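Note that one protein chain is taken out, while the other chains of the complex remain in position.
All chains are identified by letter, namely A, B, C and D, in their written order; residue positions are counted from 1 within each chain.
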Amino acid sequence: MGSTGHHNHESSPVDLIGANLSFLGLAALLLGGIGYGLRNADATAATFAILLLAPLFGFLFNGLRFRSKNARLSGSVATLAAFASFLCSISLAMKVGAAHGAVSTKFFDWMTIGDLNVAAGFTVDKISALMILVVTGVGTLIHLFSIGYMSHDDRPSKYFAYLNLFLFNMLLLILGDNLLVMFVGWEGVGLCSYLLIGFWFSDSEKAAAGMKAFITNRIGDAGFLLGIFTLFFIFGTVNFAEINQRALDIGAESGWGGPMTLACLFLFIGATGKSAQIPLYVWLPDAMAGPTPVSALIHAATMVTAGVYMIVRLNPLFLAAPNALHVVAVVGAVTAVTAASIGLTQWDIKKVLAYSTVSQLGYMFLACGVGAFGAAMFHLMTHAFFKALMFLGSGSVIHAMNGEQDIRKMGGLKKALPITHGTFLLGWLAIIGMPPFAGFFSKDEILWLSFHSPLGHWGLWLLGVFGAALTAFYMTRLMALTFWGGSRVPNGVHPHESPPSMTVPLIVLGALSVVGGWIGVPHAIGHALHVPHFLEHWFQGAILGIPGLKPASTALEIALMGVSVSIAGLSSVAAFVFYVRRTELPGKVAAKFRGFYDLVHNKYFVDEFYFGKIIDPLVEASRNLWAYVDVSFIDRGTYAVADMVRGVGSVAKTVQNGNMQQYALYVVLGVAATIFLILR
Amino acid sequence: MPNTIDTILKVSLNHYLVLSAVLFTLGVLGVLLRKNVIVILMSIELMLNAVNVTFIAFSRYSGNIDGQVMVFFVMTIAAAEAAVGLALAVLIFRRFKEINIRYFEHLRG
Amino acid sequence: MLELADYTFYFLALVTLVGGIAVITAQNPIYSALWLALTMVSVAGVFVSLDAWFVAGVQLIVYAGAVMVLFVMVIMLFDLRRETNAFSRGMVSGFLKLASAGIFLGLIGGSIYNSAETVFAPPPAELEKTADATKALANTLFTKYIFSFEVIGVLLLVIAIGAVTLSRVQGGTHAKHD
Amino acid sequence: MNALFAVILLAIIVVTFGALLLVVSGMLGPKRQPSPVKDMPYESGLPGQETKDTKVSVKFYLTAILFIIFDIEIVFMYPWAVTYLDSVKAGTGGYLLGAMGIFIALFVIGLIWEIKSKALEWD
Partner (left out) sequence: MGVDAFEIVINVVKLLVIFLMMIQAVPILVWVERRGSAFIQNRFGPNRVGPLGLLQLLADAVKFLFKEEFLPRKAVRFLYYAAPVMALVPGALALAAIPLGPPIEVSAFELFGQRWGPYVFKLQGYDIGVGIVFILGVSSLGAYGLLMAGWGSASKYSLLGALRASAQMISYELALGLSLVGILLVYGTFNFYEIIAQQQGPLSFSWFGREVVGPWWLPNWGVFYNPVGMILFAASTFAEANRLPFDLPEAEGELVAGFHTEYGGFKMLMFYIGEYGHMIVASSLLAIFYFGGYGIPGLPVEVLEAKIAAGTSLGPTGVSVLTSVVSHLALLVKLGLFLWIFIWVRWTLPRFRYDQLMDLGWKSMLPWALANVVVTAVWLLLANSK
């Protein structure tokens, strides 16, 4: 456990006892699970139970002592819980690998209503195995990071409780073997996201950001629910395996009005909400109001990828609805470019990263849209590594700058924060797609398949490359303004390197950002190096291949790769020149294209559009409805009913007079009557 | 026929059930008639005990241990109920200096 | 022929019922509580007569030893003496209450009588006695009812917190300070 | 002989014996000669101050409540403890330990809460 060094809170002996005993409890939990596993063949169920219960235990532990200010204790327990989950994830992933298929368990029947039979069942297949590894692994690191980051906060216990609750819900979302369990997790992570964005709710802007996220997500959730209903209507089941099997049996449908296409589109609306795609992406940049580790965990690495995960999980269904896939691809590509362009003009370090996240998620959807689900998962994973890294790095920077987030007031932090800078550098290289860093492999696979796949189009490829160029530009700009060049740090702020509990996660994630991509070396290169495409082998059987994929020409693939890499490289060199060598240039360019710059800087006025054209008219219409329909018509009716009820009530209320012995008498008489009826 | 009387007096499941029913009714009467909250709580304990007798009797006569487990749970709940009930009674007493069930009417919203 | 066990049962039943009647008629709550303790003890005896030794022991420990001590303590704490009118007022409602309790008892008695033929069967072979029975109990408790068991744990936690919090309301630490 | 009967018998014997002793010592001793001073409750020789308001700390009652709750938790451990060794030998000990581990963890949380909330402080 990393020490938080000088930020030592007073820890009373009771707290220490609490710490030790709770570790004991966790240990007992683990021991119990392992013992249970040893006892009977159902070790799987035990592993699942620990995997899910450990974060829940952490939530209860921290939630019950939410007033505590002992960040170290709360954080340690929470981190330990996350780590326990991570160990279970490894165990489950190994099982999946050994079994070459899904491993599942059922705890109990959740509900049985008519034809609907939903079990609290959980399953790990190759897709979710990767996902839980990422979520719990990155989650553990971020929990660890938070111990240092939240050490000065007033309510660290509450924070860690929420974080653990989030982890629990995320695992529900991932592991649920049917849409309803997933939906429970889906809503749960939404709730935790809301709670954590508005964690510093005394600031009304931050509280508003939380609400914005929640409401925007609700719109998506409505779509998601409609999707579930549609699927249940078509197939009579909500189980993933069954849905996918039926979809395979039926085969691809053409046209726009088909039920599967409809369902897919509805589900995709849900995905745009959760994964911040056009048109529902507006909440994510605002969500940066939350603590930075939260941004790293929820709004970069895990929750926002839920939409991608859901589509990948249902890949046979989506493949059976090619038109829906086209929509997914186009929305993804457009989002990638739009968000990247907004990222060019932001001054808030976290906002830049937020738009970058939206843009990268766009790439994942682009991959899904062209049928390259494996590539989407691949990019999801590498993105989790480098984006979590960059968010944590930005957290470290903000921590060092005493809460300052404006990159105009930074610069030259390379010296003060060597570890942060070094790891951030790795993240930067990964995201702009420099070989051999992680981002290169995953992004390249997406771009190549968007060009080559029969579901793809050269236009999509072009958008992708353009987006990559923008990405390289704004990320380089961020690096340059934050770490390089001369210092613009205001007087009185003395940046310092963060404690080990914060730098250790950075280093681990930095290492992963370098090597994370090597499990998916493209065939064009791998063939020469004799490195296989591990990930493709891993996903075999879980993810369907792209239908009608022709064998590729290696030369073409390498050529396209060269194009995208060199464009990205050029773009970053340009950014370097703009922001380090000739710092007067950006201003000139902005002045020259004033109108366009303002448009981009104000995020294309999307928020204003939403408010002006959708929210305000809706409020106005509601007001009119209230004034005319409600007051004059409905209210009168209800008042009449109410008067009637009141009349009856005034008679009946003598019965309910608060005399409990009379109530007891009624109970006795009721029981007597029941017995009489039974006896009769 | 002394034999018949012996058959009737020979203890069987029904004897336990009757004992339990009478005990339960006593508890009911206590709840209905007494004013003191503490005595009412005691009457509730009486009823729970009566139910426990039934559980154990059925468990014994059907050779099924589940009844005893249930009694275990009932006792736990009863103790929990007594703890909270008495805490409430203490509050009432502090407020009114007397523990009359009628004071709970003041709880009306 | 009646055996010793039968006489034992009748003795215990007598003590139980006398105790029960005394609980609801005693004018002084402390006598009510002490009578109730006696009833609890004799109910434990009834459990023993049904070969439920362990549950009887638990009855003694939990009810007679803990719950009733709490009752007695609370009564002593508040110095509750003889009550001049221990029963709720109202002739009509009192009569109604008595009558409904009578009806209730009659109906239960009737149902027991009705099922006499079915339930009047001789007892099955005795459960294995004592320790083995306890182990059977434990096995059922920790397998079939494991979920309830853990929930009970949570419930007790809640009660522990709740009861203390309730006793804190208004902040006073002494009963008669306010 | 029936153990239950023996217990009841012994209880009756003890109570009879005690009552007998009381009666015998009452008969053997000198006649009661009450006087107001003699009948006063002993308060270390000072004149008695039997006010109705004996201040008794609520702590006693709080202790009793907490005792009940923890006592039940302990009682739940008895069947567990008795069957534990058998289970360990049968290879299911880990499961039982886990089941009780959760329960004990809740117990510990409760205990820590009580200690931290100062419900157990006596001044």
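Side notes on the structure shown:
Following the convention adopted for this analysis, contacts are C-beta pairs under 8 Å (C-beta built on N, C-alpha and C of every residue); 3 or more make two chains touch, one makes a residue touch a chain.
Keep in mind the model is a prediction, meaning the values are calculated, not measured.
By the touch rule set out above, chain D reaches the unshown chain at residues 1, 3, 6-7, 9-11, 13-15, 17-19, 21-22, 24-26, 28-34, 36, 38-44, 49-50, 54, 56, 59-60, 63-64, 67, 70-71, 74-75, 77-78, 81-86, 88-89, 93-94, 97, 100-101, 104, 107-108, 111, 114-115, 120-123. By the touch rule set out above, chain C reaches the unshown chain at residues 30, 34, 37, 41, 44, 53-54, 56-61, 64-66, 69, 72-73, 76-77, 129-131, 134.
The rule is simple: only the chains that are shown with their structure count from here on.
Annotation: B-C is the more contact-rich of the chain pairs B-C and B-D, by number of C-beta pairs in contact. The centroid of the Cα atoms in chain B and the matching centroid in chain D are 21 Å apart.
Per-chain Cα centroids separate chain C from chain D by 17 Å.
Centre to centre, using the average C-alpha position, chain A and chain C are separated by 54 Å. Counting partners per residue, chain A has 661, 665, 668 as the residues that reach two or more other chains.
For chain C, the set of residues touching two or more other chains reads 5, 49, 54, 58, 62, 66-67, 70, 74, 88, 97, 100-101, 104, 108, 137, 141, 152, 156, 159, 163, 167, 172, 175. Those residues of chain C that touch chain B in the complex are listed here as 1-2, 5-6, 9-10, 13, 16-17, 20-21, 23-24, 29, 32-33, 36, 39-40, 43, 46-47, 49-52, 54-55, 58-59, 62-63, 66-67, 70-71, 74-75, 78, 80, 83, 85-88, 94, 97-98, 100-101, 104-105, 108-109, 112, 116, 119-125, 127, 133, 136-137, 140-141, 144-145, 148, 152, 155-156, 159, 162-163, 166-167, 169-170, 172, 175, 178.
Those residues of chain C whose C-beta lies close enough to touch chain D in the complex are 4-5, 8, 11-12, 45, 48-49, 54, 58, 61-62, 65-67, 69-70, 73-74, 76-77, 79, 131, 134-135, 137-139, 141-142, 146, 149-150, 152-154, 156-157, 159-161, 163-164, 167, 172-177.
Those residues of chain B that touch chain D in the complex are listed here as 72, 75-76, 79-80, 82-83, 86-87, 90.
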